[in-house]
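Just one protein chain is left out here, and the rest sit where they should.
We call the chains A and B, going by the order they appear; numbering starts again at 1 in every chain.
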Amino acid sequence: MSMSKGGMPIPGDYFTMGNFACVEGAILAGCRLYAGYPITPSSEIFERASVRFPQVGGNAIEMEDELGSMAALVGGSFAGAKVMTATSGPGFSLMMENIGLAYMMEAPCVLVNVQRAGPSTGVPTLVGQGDMMQAKWGSHGDLETIAYSPSSVQEFFDLTIQAFNSAEKFRTPVFVMADQVVGMMWEKLHIPPAEEIEVVDRQVMEPASKLDKEHPLFDYARDFLPMPIAGMGSRVNVDSLTHDSRGYPSTDHDVSEILNRHLMGKIKNHEKEIWRWEESNLDDAEVAVVSYGSAARSALAAVKNARAKGIKAGLLRLITPWPFPDEIVEKLSRKVSGLVVAEVNYGQMIHPVRENSRCPVVGANWAPGALIEPRAIVDAMQAVVAE
Amino acid sequence: MISPQVKTGGPVVKVQHHVNDEVIRPERLPNIWCPGCGIGIVVGAYVRAIQKSPIARDRQISISGIGCTGRVSGYLNLDSYHTTHGRAIAFATGMAVARPELEITVIAGDGDLGVIGGNHLIHAARRNVDLNVIMVNNFNYGMTGGQHGGTTPLGAKTHTSPYGNVETPFNIPYLVAAAGASFVARWTAMHVRQVTAAISRMMEVKGFAFMEVLSPCPPTFGEFNGYPDPLDMMNYFKDKAVVDNNADLSGIGVTTHPEDSVVVGNFVDRKRPSYQELLGDLRARVSAQGGAKK
Partner (left out) sequence: MKFEARITGLGGQGAITAGHVFGTAAALHEGKEVVVTEGYSPYVTGGWSRADVVISDEPIDYPLVSKLDALVTMYQEGLDINLKMVKPSGIIIAEQRLVDLSRVVGDKRVFAIPAASVAESLGKKVLMNIIMLGSMVALASPHTLEPLKKAVTERFPKAAELNVKALEAGVALASQAKQGGIEKLV
C-alpha cells in the first residue's frame, strides 16, 4: 500500500522498511533538500528521497562525495531549507570535516548513519554500531553532539522527526545513529495525522535594516539565536573560523572562549530536556543492561531470558546516546549490583557508562557483522553478578 | 620598483567615505593581504560588478573557502560565508539548489578550488550549476607560507619543492571548459577592467561561470621564482599577456617563465541548461504527473 500516492505521507498503518520510514518522517518534519552519496546499507534512503522529495517540491541531489554532500547541506541550511543526508561508516568519516562546519556555523541539519560492520570499508551489507564514539568525537575540536538511536521502524520514523526538531531548535547538526538491522528491517509503521506531529521551525534573523546596530549580531550569552538566511537581507558574515559577536574571525582568547562555551552550552545547558531513554524491568532489578539501537532488542530478549533463569534483570535503553544521560546511568548504578553494556562493537558506549557508574560494569560485545545474540548478554549478566 | 617607504608630500587627507563602502565592510579594514597581492584587485572588480548589476544587493551572496582568497567573503557587506578548505563550491551548490534566485559568487584560491576542491570544481562544471566562480591563482599556497600545489609551474621553487617542482600543473581553463562550464575566462590582476566586465557577464550567464585570475604573490611565490617585488609579476603580465578569446585551450598552460606568454580572454560563453533549471523542470514534471514515476 502506497504511503503517499505521490504527495505528502498519508496517515495510516503500513508495513515498511526502516530506511523508507526515515524518509517519510523527514518529509513530515519539513525536510526538502537531500544531498547525498550512495552507500550501503543506507542507499534506500537516498533512493526513496530521490522519488519522494520532488513529489513534495523538494530536491534530492547527488554530490561527488560525502565531503561535498555535507558541505552542500550546510549551504542549503543557510538558504533556509531543512536538510538531510544519510550515510554509513566510510561516508560518515568523510563527513566529519563539514560536520564541524555545520557545528561552527550553527547550521541545522540531520545526518542519518545506518551503521555497518568493521573499520575501513568493513562489511558493507552487515550490521555494526562502531560509529558511536565517532559521532561524539569524530570531528576535530570539542563538539557537543545530539544523537538519537532508533530500535524499530516506528522509532526510526519518530526519531527522524525529532532529530529535525532538535536540529532546528539547537541550530546544530543532529545524528540519527541507526544500524543495518533497523534500516533494512520491515515492521509496522503508524503515520499519524500531520496535525498530531510536532514540527519545530528555526528562528530567522531580521534584515539588517531592522536590526539594532548597537546590539551584538550574535548575542552568545543566549543559547538560542535567530539564524541569518541567505537572501533575506541580514548581510551577515558566517564564518568557519572562530568568530566574534559580529561574525568576524578573531584570534582573541576571550572571543574563542565565549564562542566555544556558547556552542557547547546551548546543548549542555539543555541536555536534560534532550535526554530520552526507556526503562524495562528496572524496578526490582539487581543487574541491568544498558543498550541502544538494534542491540537493545537483543538486550530486552536477554532480560526476559535472565528473569526466566531467576536473575533479576532490567534494561536501560539509551534513545539519546549523546548527550550522554549521565545522571540516569549514575542513579541506576547505585541501585543495581552490576551493569552490562551490550553493543554491536568492541566497547564504545561502555566508556561513558563506566565513567558515570558506581558499580561494576562489563561489556557484552560482538561485532562480526551480526546482531549480538541474547545469550551473550545473559552470559555477561551472570559474569557481572558473580563479580 | 616602488619602495614601500616612499613618502608623499602634502597633508594627509582621510577619506570619509569611499564609493565601495556600501558593498564592503569598512570597519574590517585594513585587510590581511600582502603588498602586491592581486586579491584586493579582484575584490574591487567584484564590488564594481555588483554596483553595476541590476540584481538586488540582498540576493548577491559571496562564498569563499580557506586561505588568503578565502578571506574575501569577510570583507564584503553581503550575506557572506567563509567555509572549509576546498568545499566552497559544494557549499554553494546546496545553497543554489535550495534557493535558485540567489546570485552566488564563489571567490577562492587555486589550491582551494583546483586542488583540495578539484573534484567539486569539475563536477559543478559538469552539472553546470548556476554559480559564478572566481579562482585567484597565485601559483602556490600563500597563507601557509608558500608550498607547491596543483597550479605551481613545473620547476618552480616553493618550500615543499625546494629543488624545483616536479609536477605538471593543471591548465585550469582547459580543465573547466572540458568539464562543461557555460562560461570560462582567464585574466590577470593586471586586467582590472576585463576582470570587472567578465564578472558582470558571469552574473548574466545561466550555468557554471568560471574565471581564473592570475595574481602575483610576491613574498612566497615571487620571492623564489624571479618576481620578488610587488610590481614584478604585474610587469610580466603587462608584457606577456596575449588576449585571444578563441585560443586553443589545450595550449594555454602557464609557466611564469619570463619569456613565455600568458594567454588571456573570455574563452567560452555558451548556452547549456543550468542544474537549477533542470531540477526545476524535474519538479514541474513530477508535479504534473501527480507524483507518478515516468
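Note that in this section a contact is a pair of C-beta atoms (placed from the backbone, for glycine too) under 8 Å apart; a residue touches a chain by one contact, two chains touch by 3 or more.
Everything quoted here is computed from the prediction, not taken from an experiment.
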Problem - Chains in view touching the one left out - result: A
Completion exercise
Touching the hidden chain, out of A:Ser294, A:Thr320, A:Ser333 or A:Asn356, is A:Ser294
Handout entry: Option from A:Ala163, A:Met185 or A:Ala288 whose C-beta touches the chain left out
Key = A:Met185
Completion exercise
Only one of A:Ala86, A:Leu332, A:Leu371 or A:Val385 touches the unshown chain, namely A:Leu371
Problem - Touch residues of chain A, complete complex, unshown partner - result: 1, 13-15, 125, 181, 184-188, 294, 297-298, 300-301, 304, 371, 373-374
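Just so we're on the same page, only the chains that are shown with their structure count from here on.
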Handout entry: Centroid spacing, where centroids are CA-atom means, of chain A and chain B in whole angstrom
Key = 37
Completion exercise
Within the complex, chain A is touched by chain B residues 25, 28, 58-59, 61, 63, 66, 71, 73-74, 76-84, 86-87, 90-99, 101-102, 119-120, 123, 279, 282-283, 286-287, 289-293
Exercise for the section: Provide the residue numbers of chain A that touch chain B in the complex, in ascending order. Expected result: 4-7, 32-33, 35, 51, 54-55, 57, 59, 61, 63-65, 67-69, 71-81, 83, 97-98, 100-101, 105, 207, 228, 230-241, 248-249
